[in-house]
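Partial complex: the chains shown occupy the same locations as in the complete assembly.
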Amino acid sequence: MSLTTGELAARLGAVLEGDGNVMLRAVADLRTAGEGDVSFAGNPKYLPDVATSRASVVIVPSTAQVVGAAPVLLRAADADAAFAAACALFAPEPLEMPRGIHAQACVSPEARIGKNVSIGAFAVVEAGAEIGEGTTLYPQTYVGHGAQIGADCLVYPFASIRERCILKDRVILHNGAVIGSDGFGYTVNAEGVRTKIPQTGIVVLEEDVEIGANTTIDRARFGQTRIGKGTKVDNLVQIAHNCVVGEHSVLCAQVGMAGTTTLGKHVICAGQVGLAGHLSIGDGAVVGAQAGVPNDLPGAQMYLGSPAIPRMEFGKQIAMIKNLPKWKAQLKDLAARVAELEAELAQKG
Amino acid sequence: MSLTTGELAARLGAVLEGDGNVMLRAVADLRTAGEGDVSFAGNPKYLPDVATSRASVVIVPSTAQVVGAAPVLLRAADADAAFAAACALFAPEPLEMPRGIHAQACVSPEARIGKNVSIGAFAVVEAGAEIGEGTTLYPQTYVGHGAQIGADCLVYPFASIRERCILKDRVILHNGAVIGSDGFGYTVNAEGVRTKIPQTGIVVLEEDVEIGANTTIDRARFGQTRIGKGTKVDNLVQIAHNCVVGEHSVLCAQVGMAGTTTLGKHVICAGQVGLAGHLSIGDGAVVGAQAGVPNDLPGAQMYLGSPAIPRMEFGKQIAMIKNLPKWKAQLKDLAARVAELEAELAQKG
């Protein structure tokens, strides 16, 4: 796709400020943009960077104050929407993997493969597995014995779906995601030697779940580890055996959930959050980055810290800790004054 | 496997409470159980969930008080053991991968392959590698040049064993585990430019070690990174070059160990613990979730916090911090009273 600044203004219904004949070929952020790039400063925080950007044109809100030698501008009432439209205009064609089974894939004759499926080179589909209509298994993916994959799923290279696990429709697994590795469960004898407890359950990923790259979700000791409809899980997240995550929740990168913990619906865990085992977190709870959760949490509020406490309390704690040097001085001052009072009184005694 | 509630009671030596003719086909936890499922409430915390579970039967301790419209119950003196037996009864047949080398594997003629080995499709075994008797290499696994794998090991898809690393008998590597990636070591010049230090050592995993999905264990700069007999490592753990982990230790998910740190025997690190480099942690130490360890720690006690301190001290610190608002009020009150005393005394002059 290639357009002039004037043509782009017309397409977006934006007001052109500057040369309308500059050629545009791609979209980029202010810091990495170069000649031919459309960029964006929706957030006032980024407006100072507009003048120094090498972008050929920058989309800004109608009322934005741009200082300095700015490039061509496109002013739009809804700058976010205008930029999303620009992204769509310049986006490369989405990849469509070839339909059918690649000659170098290894698909068991005892697997059931739906219509219009794509299975890439060096993919393995074991006996008893089912692949739903329209699903794409990229090259070098693994689908274990008796696993069931719904329709229109996308499974990227090096993702594993272990035996008997279930993916419903439109699930996306990014590269290296592991669905159904063994839960981390052992018995310990008196000498402290561990024996593996068989992990005979499965993982179920409901409709429209997306799982990030190299995220790991362990199969249940028995029954199911379950991720609810529409829930999005980022990269490098650990979800232990028998966890249940409610619908439409969000787990950001590097979150860790210990075994048998339940999250409600619409829960958000920010990056690097840790949740202990056997907990219950209420609907709509928001757990801030790096928080550590040792107890059940009621829903519909935000938590911070390790151990995690309600956001307001955490804010107060941090302020208290910041003020400790001031208190120390006050305490010292009071001690001196009390000593002086004691001396005075003793004198008067 | 399918049994009636009465038959299951007899097999487990449990006391049936309710209908003995309900058909059972599987095992599930209280939250995800449905018709035909055996479930379990060993922990009093879960007893309130028994009445709302859709399980067909729930195993509970003999003396458990179940409130509400409970399903059929099986009461057992050792409910844990009864449930473990039920799990075993209903467990699917364990997977047994076909013995021999798959036609689509790539095994060097210079590798030595033991008896009764299974090597799956698209697995690679490089020259000089040795695979011990009874070991299973799942499809799409990688065994580097000169690596040595013992007997009866299990290596799941996308696990890598890099050149010259050693796995002793009965080691399990889950999907995507990386054994023997380069240690993170560089020299830095005056301009801050880094040059890679060759990482020429190996990783040794002793007998009965289990390594979780997508865990990474770096090879030594020289010599060995070593994980002791019977130690269990969960998913997404990072173990840096030249670390030594003692026998029968446990590293939970997302733990990170920096280079050349030594853990004793029977050490437990809970989830997301971080250990600095060049440390020594004593036998039997327990490091709580998310703790950060900057110093050596004596064994046989528990530590919490970042920086990590003994558990009791940490508990006191948390309590102190919680009470800061109370102290602040006391300090304010004292300051006012001292000012008043000063005023009174001045008046009395």
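Chains: A and B, in written order; residue numbering restarts at 1 for each.
The rule is short, and it goes like this: a contact is a pair of C-beta atoms (placed from the backbone, for glycine too) under 8 Å apart; a residue touches a chain by one contact, two chains touch by 3 or more.
Small disclaimer: the values here were computed from a predicted structure and weren't measured.
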Whole-complex copies, counting every chain including the 2 in place: 3
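By our rule, only the chains that are shown with their structure count from here on.
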Angle (degrees, nearest 5) of the CA superposition of chain A onto chain B: 120
Distance between the centres, which are taken as Cα means, of chain B and chain A, whole angstrom: 23
Partner chain B, residues of chain A touching it in the complex: 106, 122, 124, 140, 142, 145, 158, 160, 162-164, 176, 178, 181-182, 184, 186, 191-194, 196-198, 200-201, 214, 216, 218, 220-224, 226, 236, 238, 240, 242, 244, 254, 256, 258, 260, 262, 272, 274, 276, 278, 290, 292, 294, 306-307, 316-317, 320-321, 327, 330-331, 334, 337-338, 341, 344-345, 348
Contacting residues of chain B [partner chain A, same complex]: 26-29, 31-33, 37, 39, 43, 45, 84, 87-88, 90-92, 94-95, 102, 104, 120-122, 138-140, 156-158, 172, 174-176, 210, 212-214, 230, 232, 234-236, 248, 250, 252-254, 265-266, 271-272, 289-290, 306, 318, 321-322, 324-325, 327-328, 331, 334-335, 338, 341-342, 345, 348
